[in-house]
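Omission of a single protein chain aside, the complex is shown with its protein chains in their original locations.
And now, subunit A:
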C-alpha cells in the first residue's frame, strides 16, 4: 500500500539497485492502476492474485539485491555481524512455511474430503468426480460434541443420509464420510453420464431421456446409426446398488413392428452388454464413430 511513497522519498541515485527498483516500481503502479478500475468481486479477487504475483516478483528481486549487497559489504568488512540477514531469514522461513502449510491445506480438496473448522466443529466438503471430470461438491456441517450432530448439509434428499449417519456417524466418522463420498460420487457419475447422453447425442434419442431423481433408473428410445430414420431400440437401465456408476440391470427391447432379424437380435444383445460394461456416453460415442458397425472391441 505504501509502495509508491517509499521509493520516491529516497530520491538519491544508487546505481543499478535504484534504477532497477524504479523499473519495478513503475510495473507495480501500472498494475495497480489497472486494479483500481471498478470491478466485480470476482475481478477483485483475480486482481489480488495478480498483485500478489507482482509483489512476489518484486520481493524476489529485492532479496537477490540485498543478498548481493550484503555479500559486497561483507567482503569489505569481515567483522560486520549479519544481524539483518538473520531477521530477514527468520521472517522468510516463517513465510515459506506458512505458504507451504496453506498449500497443503488446500490440497486436501483433491482427496475428495476437505474441511474448514467452524466455531462449533467442522464443515466438511465432499467433492465428486467422474473419470477425471470434477463435478459438484456437497457440504456437511458437523457439531463436534458427543453425540455428533449434523447441523446443516447440502446432501440431496434422495441420498440416504439418515441411514448412513445412523449406521456410522457415532461409531466411525471416517467410514461415515467415505461412505457418503461413495454415494455422492456414484450419483454424480450417473447424472453426468445421463447429462452427456442428453446433450451430446440428442440426435440418437427419440425424445428426452427419462430418469428419476437419483438417476438410478434411466430409460430412453434410441438408434445406433447416426443416419437411421427410426428409433428401433428402447433401453431401461437400473442401478440397484446406489454406490455404482454402471447399471446392475439392463434391458434393451426392439421397438420395430416387423419381426426381429438375426442381425438385429445380435445388435440388441451386444448393446445390452455394452451398457453393462461402459459408461453411457461412451457407448454412444462408439455408435457415432462406427455408424451401424458396432465396435466389437468395446464389448469386453
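Keep in mind that, in the parts below, contacts are C-beta pairs under 8 Å (C-beta built on N, C-alpha and C of every residue); 3 or more make two chains touch, one makes a residue touch a chain; residues count from 1.
Simple rule for what comes next: contacts and distances are computed from a predicted model.
Participant: UniProt protein name for the omitted subunit, picking from "Nuclear cap-binding protein subunit 2", "DNA directed RNA polymerase", "Centromere protein P isoform X1" or "Heat shock 70 kDa protein 8"?
Facilitator: The chain we cannot see is recorded in UniProt as "Centromere protein P isoform X1".
Participant: Which is it among A:127, A:165, A:216 or A:286 that touches the chain not included here?
Facilitator: A:127
Participant: Thinking of the whole complex, not just what is shown, which of A:104, A:157 or A:259 touches the missing chain?
Facilitator: A:104
Participant: Mind pulling the subunit A residues that touch the left-out chain?
Facilitator: 1-3, 6-7, 10, 14, 17-18, 21, 45, 48-49, 51-52, 55-56, 58-59, 62-63, 65-66, 69-70, 73, 76-77, 80-81, 83-84, 87-88, 91-92, 94-95, 97-108, 110-117, 121-122, 124, 127-134, 144-146, 148, 170-175, 177-178, 181-182, 185, 243-246
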